[in-house]
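For this depiction, one protein chain was excluded, whereas all remaining protein chains were kept in their positions.
Presenting chain A:
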Amino acid sequence: MVPCTAPLWVVAAYRFPGQVWHLELLAPRRALYVLCAQKGVYCLSLDHLSRSTSQDDGDSEDSELPSFVIPVGPDACILPDASLCAFTVLEDTLVTLVQGPTQWKMQLFERPCPGEDPQPGGQIGEVELSTYAPPAGVPGKPADPRFLPVLCCVSPPASRVPHGQLWGPGSFTLKEALFGLLFGADATLLESPVILCGLPDGQLCSVALKVLVTSRSAPGDPKALVKILHHLEEPVIFIGALRTEPQAEEAAEETLPGEDVHSDCLVALGPYGRTLAIKASWDEAGNLVPELREYCLPGPVLCAACGGGGRVYHSTPSDLCMVDLARGGAPLDPTQPDEGPGGLPPLLCPASLSICSVVTLAVLSRAPEGGTELLALSAKGRLMICSLDLNSEAPGLSPVSRANTGQKIKELLSGIGNVSERVSFLKKAVDQRNKALTSLNEAMNVSCALLSSREGPKPISCTTTVGWSRLQLQDVLMATCLLENRSAFCLGQGWTLCIQVLTSSSALDLDSAGSATTYTIPVGQLSPGSQREVTLPLGPGENGTFDLPVTVSCTLFYSLREVVGRALAPSDSFEDPCVDEDPPDVLPEQEGICLPLSRHTVDLLQSLRFPGLAPPCTQAPPLRGPADPVDAFLEACREPGSQPGSQPAGPASLRAAYLPPSVACIKVSAELLRAALDDSHSGVPLCCATLQWLLAENAAVDVVRARALSSVQGVAPDGADVHLIVREVAVTDLCPAGAIQVVEIQVESSSLADVCRAHHAIIGRMQTMVRQQAAQGSSPPDLRVQYLRQIHANHETLLREVQMLRDRLCVEDEASSCTTAQRLLQVYKQLRSPSLILL
């Protein structure tokens, strides 16, 4: 196998107005037929190079082109049709395949020549082939088909037209038996050439040409004219024929010049390697029967060619393979030595020729020593002649003459170039696969570590903290997620941290659902022991409001598609339409691994700010939510000369002075709290410990602890003040054993919404605490059931009154509704300070 680079001189280069899909050279007429995507068939006469050039000079655009580049103009177009997908030329006819709205149409034209206008009745036949699902494209513009249909012409051996002279290169002659078997007695009797057609939907069908002459008004009846030979279940990308039987009586025939081989085997290939071979054979009874075999070759197939000696060459991105369809050695049944053609091999073993990514392949004439020469074009644009000497494998034994040396060195150099191209490709593919495997292995380890550690700290954790910072003249509540890798494994490529921020529905608008935002952050490389911090804004939202509480969930995601998908499609370096898509069916439906890490709820207590507590040097600038018209009014009302010290400054306090604050109150038994907080807050007054516990996740907890505060004045995210007061009281009438020490947590704010949020946050903490305590098995003291009932009954009354007042509010006029509303507020106030205690 010696590839060599032949010396070539460029005589002319043509530039077509569209992508070239197919071309055929009709050598005896020195005519080149070219199918341009979305344009039609062009015909160039190779004798008139100068004439074509002179037509286009003066065009300013062309001056940039090299002098030998000839733009092909519309006058060379012999068949303008945007829906043409394939053609083949034979004798004086042009056979085309057109993509109709619902069907493929085969049309037959009298072969038009360049320069002359074809007769109006140039079309002499038409038949519709089969239904197909039209590819989805932009309406009005046909989509670029991924696979084009294949046409080729098959002639019977007895055809009187000397084949090979006026026929295109895509045609071949089949032996009588196979021809008759495939196309029937009619085509055989008529000695009609047959057009074989391989469609992208996998159909392989045939149309006898002599039958396909119909008038324009009545296309032929497909049932009568079209014979479906097979369904490949893959798009057909290649149809060829070859000779598998070396026959003695026809040995003489092959030596005749211009006489071509009569093939006895038909081959069709799909892009994923499915291969069909059909031969004629005789069954036991002497009947002629088709022998049909399907093979699977390594794909994806870029191109293929049939050679002498029953060999099929096909190219994949990684190799050029050769399979032998000829019956190797002895006939299958030795008792019937001459009983017709032998069978096809049950299996094909592709032999590698070690040339990668050949995109076009042609078998040159058989070399005299029995070898074969292939003309191949690689994806990188190298045109190669590959001589296959399949018999003699003894290099270096023959004496090399001086004259040969130069040639030999050239060949060797070319061989080295070819090998290095292949090596670089293979290396890249192997590297990619190794990387993917390593990455997969690590992903497995990480997943196991995370999923197996049920208790104790997880080896990979994500903690979320909340803080305020100033961004673009606005205070923003930021969540900081800290991803820590304490495992022994590395989080590498393919891992992403997904953080979902889920807001609760707004308290004021009960209908609106909460919104969710997901941030996806590639982890990159996180080695053991290292950590990564991600900060994201929680609010204010676009309308300046905070929808607390907000839930922040962190998840690790490993993308299989990103890591494995690329390695499974090793051909991504090629611009080939057949491989640039994801490999089919190799990846499962789920595209990755999802590992939940943590879930954190940000509530009002965490986002409170305490400007009064901060030391003066680090005091934040005055906090102000969006301008409130009430605040503005109050500001305007203030007397200009008032002392700043006499009253708390700021509109918030003013507001507090004019609008009575809303209050909510929660009572917890001191014993319960003490039990819960004992271990961490021993030696601190219970009220202070409670406050510290409540604000544990707030940045201000240190100051609160340092000053041992039991009440604190804070500012909610929306600017309203929030007052938290914790005090110890005794409740006497609840328990028969005597007074119960109770911690009362009171929330005061001018904003009702903030009272609700704070209340909600405190209750949430209480619930968690109570659940923990219950788990430890503490028992509540004796209670006076009668008293509890009384409280419950009071509540029921209040609730009924609320219902009644609300109903009344709907029907009353303005004056009386005012009083009703006031009463309603009072009742709500009563409800908010219950006499019930958490015990």
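In this section, contacts are C-beta pairs under 8 Å (C-beta built on N, C-alpha and C of every residue); 3 or more make two chains touch, one makes a residue touch a chain; residues count from 1.
To be clear about the criterion, contacts and distances are computed from a predicted model.
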item: Chain left out of the displayed complex - its UniProt protein name, from "Skp1-related protein", "FA complementation group G", "DNA replication complex GINS protein PSF2" or "ResB-like domain-containing protein"; value: "FA complementation group G"
item: Touch criterion as defined above, residue of A:74, A:529 or A:685 at the omitted chain; value: A:74
item: Per the touch definition above, residue among A:12, A:46, A:69 or A:190 touching the missing chain; value: A:190
item: Chain A residues touching the omitted chain (full complex); value: 74, 77-78, 80-83, 92-93, 101-102, 108, 112, 117-122, 124-125, 134, 139-140, 158-161, 176-177, 180-182, 184-186, 188-192, 209-221, 223-225, 280, 282-290, 339-340
